[in-house]
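The complex appears here without one of its protein chains, the remainder shown in place.
Up next is chain A:
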């Protein structure tokens, strides 16, 4: 390879797209490092505080696509206070100052502002794609800037963001000359939508493949939109509220029948049950169905819809479907790869909830299943052992038993053996979330068998530091470890400080780690940012005499090459 000119090597590298592989390539030799640097198109930064924008630009001067993630995962569940960090502004500013021809920006759990969006829209002539997932801090004014200024906008994909909806005219900010839109997802917007502007935009976008509407789009508008865009592949129908208008329904049915490319369906936020039948003609083509927001639809109607979906690969649903419904899924959806079952009743005791039987049925009926997220009220070791035997191909296995510390409801034993069976059978398991009553034993199993595990979520589990140690010592590929309300303390935290260099981050909240332990860790590992998040105590931790022994509320540590961040709020103490 050394005798080939750089251009040839670069051409070969073009075929290598995965980040891991490209990182590996760059380690081979200096020459490859250099070639790879200049040719890297897509940069992925899993923790925005692990590196600075300046260093990013020094290493990769020519990239076109940047993915940034900010807050830790538990921020989704309100465990990270407002203002903690994850600000994208410095990144946008640095990129704008440089000569990078940014075309795509993908952000997850970051704080975005209208000013930032405006700067973004004005700084990159070829900007094409904006994907924001679980972000916050901006309004529809920011969207208006993007619409107005990005001449070649292809994707505007807003997933589960907190957007201040000023009920403005952002949709009408797309110039009439803009015909390049491929993805338009604004399902998370709360306010009214300019329907006229929307229809005109859709009508002049022949490449539109993915359209996800928000709750404010009524049925007749939906029918018109679908009629304008029969090429649609991925549709989010918004609220889909039945207006008892038979003419609208007929128009909708006619429009739906023309959408022969439709493969993915979502929305139905306020759907009345009998409207679902309008979609039956296209169900046989669907590969992805997200009904997890369709809280208004009763199980039986969900089942009627799913019975038509023989090609389904991905299903997100509410537990109102029940075990019986999951049995229908198991017998109908033989191509199913990913299943998520969300709870409808958080107080417990719902009679339509799913149980271990539903999970077993799915595992028996769907041979291609590799990812599952399952919320339920009860579980047994026997069921999990059966699931493990049926489905040794899990890559992601997330089980959430709603009541913390709940044991096997038949034997009253901890669920150690059940999860143990899962990790032993599933040799490719990369992500695992455990729940229910669990002792240190389950972590012994995880450490022993989950050799490929990269992300582990632990809540209300374990007995002693040994539990956490089993995991840290055993799981060589661990990248993200997040623990809450479990009795792991300083001994586990400090046992192998170098382990954290191989991981992206560690989160521990309401555990037994003390301030003294965290300080010792920070001293031993200066290349880590050790953050203590303590909303109330703030600096009171220093004042009282028990400093060393005081328990830390929330600990978040991560490796970084740029040291302590400068944008931390007062309630974050970086040791």
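Criterion: a residue touches a chain if its C-beta (ideal position, glycine included) is under 8 Å from a C-beta of that chain, and two chains touch if they have at least 3 such contacts; residues count from 1.
Basically, contacts and distances are computed from a predicted model.
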| query | What does the UniProt entry say the missing chain is called, choosing from "Proteasome subunit alpha type", "Mediator of RNA polymerase II transcription subunit 20", "Dynein light chain roadblock" or "Auxin-responsive protein"? | reply | "Auxin-responsive protein"
| request: Could you tell me which of A:70, A:137, A:325 or A:517 touches the chain that is not displayed? | output: A:137
| Of A:9, A:79, A:92 or A:143, the one touching the omitted chain in the full complex | A:79
| query | Who touches the missing chain here, A:404, A:526, A:548 or A:563? | reply | A:404
| request: Determine which one of A:120, A:181, A:256 or A:269 touches the chain that has been left out. | output: A:269
| field | Residue numbers in chain A that touch the chain omitted from display | value | 74, 76-79, 81-85, 87, 113-115, 134, 137-139, 141, 160, 162, 164, 188, 190, 269, 273, 292-293, 295-296, 298, 300, 342-348, 352, 375, 400, 402-405, 433, 457, 459-460, 484-485, 510, 535-536, 538, 551, 553, 567-572
